[in-house]
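What you see is the complex with one protein chain gone and the rest in place.
Naming follows writing order (A, B and C), and every chain is counted from residue 1.
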């Protein structure tokens, strides 16, 4: 396992202006909420700034200089993002509003044209609502059947249940590559392979994994991958759907409007090719260019180094949190986990814990983290989650632990 | 009619950094493409900058300081936007990706739960594809029937046809308040009133009108209004849907995921209230805050003053363009029009016209402007469009006209 | 001690006086705060003079939501329903005696929302958002 010395954390931290914020005079922000949204380096902020100050124009349809430049930058960013996850072609990258919209796009278009009543879609018990509710909506509308890979007591997927589920001949297996609550890293390659062998497509929720681990959609043979810009150093308002070209080509459009068409008459239209077919209306131009800059930044540091750093921090956090009497950490040990630690503290509600941590500058998140079923599974309505990214340090985890002792003092 | 003297154009121009750009050494940008997307003032750019540098956090679910601040700013911007169009309540404002998504949201949710085969939806012949294709998709799926208010030779809606169309007992009349090709300002109040009298709902495409004219959804009694942030000084990646509370409450959700739910179990969910029901996943937080700043800016200048300015510029542009031999201007005269002038020049393709204008620094747009049917109506595949906004001047229109003479020189 | 975590609140959270259910009851209602998953159920006994004779709550949630529920039950015991109807945001803040940010405000107001839903017998009197902005 690599250690943080392969990354110059001090230099990295200097790139993130928000890390200088004081939550109150003399109390520096300790940002441990990157699982909800990451902070942004100046390189990303300045790139969007530059766009709005000197390059802003609508794309695709313009021949003036700004429009041509913006089009090139927008499509150039698509290329960077394709390369970042090793997609075979740029056109396999579709821009959406967020990872949630990406899942909905697949459910609406691939789902409605491929799933009939009784067809099975396999999910897991640790899914974020984003990869759960769209399928429930389709189940309500279409009568498709949802089945779930169970989560073990230890917080990993119960892979022994997969063969049985695959005997139901599902059309799709859709699952998270990294749980936003348990931190669990799931065996993506293994599940994709098994799904394909059973004749199912495999869709991966990469909202947590893509920011934290190297991703290779071709090596993993993933059919659909969804993720969000804002969790990987990019701006809000932008999500990504990767889909294999042949699948995207065969799918009907999602939304209708400008840019997704080839020809329109009053009573009929024909659709443009992939990916434009799925990008109706003016896209998130500045945001796409911003995500391109974020990907440049991540590449420069290196996803291997980031993964090693996040893992080292997580291991340290688990170790330190376990020392605190009354703390219960959810999810597996470090061998199956990275990037976050969700826990409860005996006698104090997670909401109160987060609130008091905040008074010590430590930003965490309390609640169900948009994953109610996995909380129900573990019998708690809420947890407090500390989540880590490339700019965090062990000292910040020490601050978290010290502040936890203050919580205990109040709820003694 | 007010004149530009009520606005200090010089001070306004100083707020827009892009206006200092040179498209090549010595040739200043003359930006006449605000109909495609507007430029952004420093006040908007800096607000988003500030957000990313010192305030960035995910909203709603956090108790730490940044998350609380971001939630307040996000919801505060919703309030500003509600007030800007005089909505009765903040919760009547739903944030989407762009105006296009707003139309699709209504077609998917209100449309699918209220329209049966044979039901009539009335549109107009001058609609942007955004308010056409979503209804065509529903027509293909559901067998609903689309009818169109015709456009006269003079480029206005043929209001004499409306009573006959309303006798078909449409469920919805959906129409643009300002054509992005002809500049036509449609009689919104009159159409809404007639639609309501016939038992139909009225939806207005305000993508062009909201940036340029004062809007009062209560006075106009509009049921749904859609518009885009990027055309009104705000960032890309954000659209707005206004809907009357009771309508929004009754509509099923659009996309499923985090934040739009109340409770989720593995096989069922219940939805959150309006507007969150329609905002699945992490929203465009920075963009919403940016649009709030844009609305502040527009309010400070005053929408009445902006409308007067845009109209005065349009009148001047029509006058100057008419002088140019071979120029054919589409759409009505200034009494029914504002903010843009689309034209053709005899002997030169619109694409070539725009390209040569660009060489003189003048940014216009050539093509069908995502409104193929109205182009077909007038028998041209494309036009060149110059569009105006609060930062434009008569001198810039003079530059446009001089450059047009250069085009004529090349295609003589 | 931290302002928000006054002794009163920690005490009521750790040792609620009005926790439990009432059987029989004249009113019972429950709801949750979708933002954090806090849940409150309130049971009431209202007599034929329209006075609350007994009030109990059960629930799960943070110290603010549970303490405010407990304090609210205490306040309404013996109160005419007509007066219960007039209770507003400020009454809860007065009971707690603290300032609250927008997120915690909703924690504090959950019991009031449930009470109003129960007493008025309506599903949604006011959403938590509206109550917080009131």
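The definition used in the following text is that a residue touches a chain if its C-beta (ideal position, glycine included) is under 8 Å from a C-beta of that chain, and two chains touch if they have at least 3 such contacts.
Since we're looking at a predicted model, the values are computed, not measured.
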| item | value |
| --- | --- |
| Which displayed chains the unshown chain touches | A, B |
| Candidate in contact with the missing chain, chosen from B:356, B:374 or B:397 | B:356 |
| Residue of A:72, A:304 or A:322 touching the missing chain in the full complex | A:72 |
| Selected from B:195, B:366, B:386 or B:400 as touching the chain missing from the view | B:366 |
| Chain not shown, touching residues in subunit B | 347-352, 355-356, 359, 366-368, 372, 375, 381-382, 410-411 |
| Hidden partner interface residues of subunit A, rising order | 60-63, 67-68, 71-72, 75, 91, 261-263, 272-273 |
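FYI, only the chains that are shown with their structure count from here on.
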| item | value |
| --- | --- |
| Rounded Å distance, subunit B centre to subunit C centre (Cα mean) | 45 |
| Contacts with two or more other chains, residues of subunit A listed in rising order | 351, 355, 366-367, 372 |
| Of all residues in subunit C, the ones touching two or more other chains | 35-36, 104 |
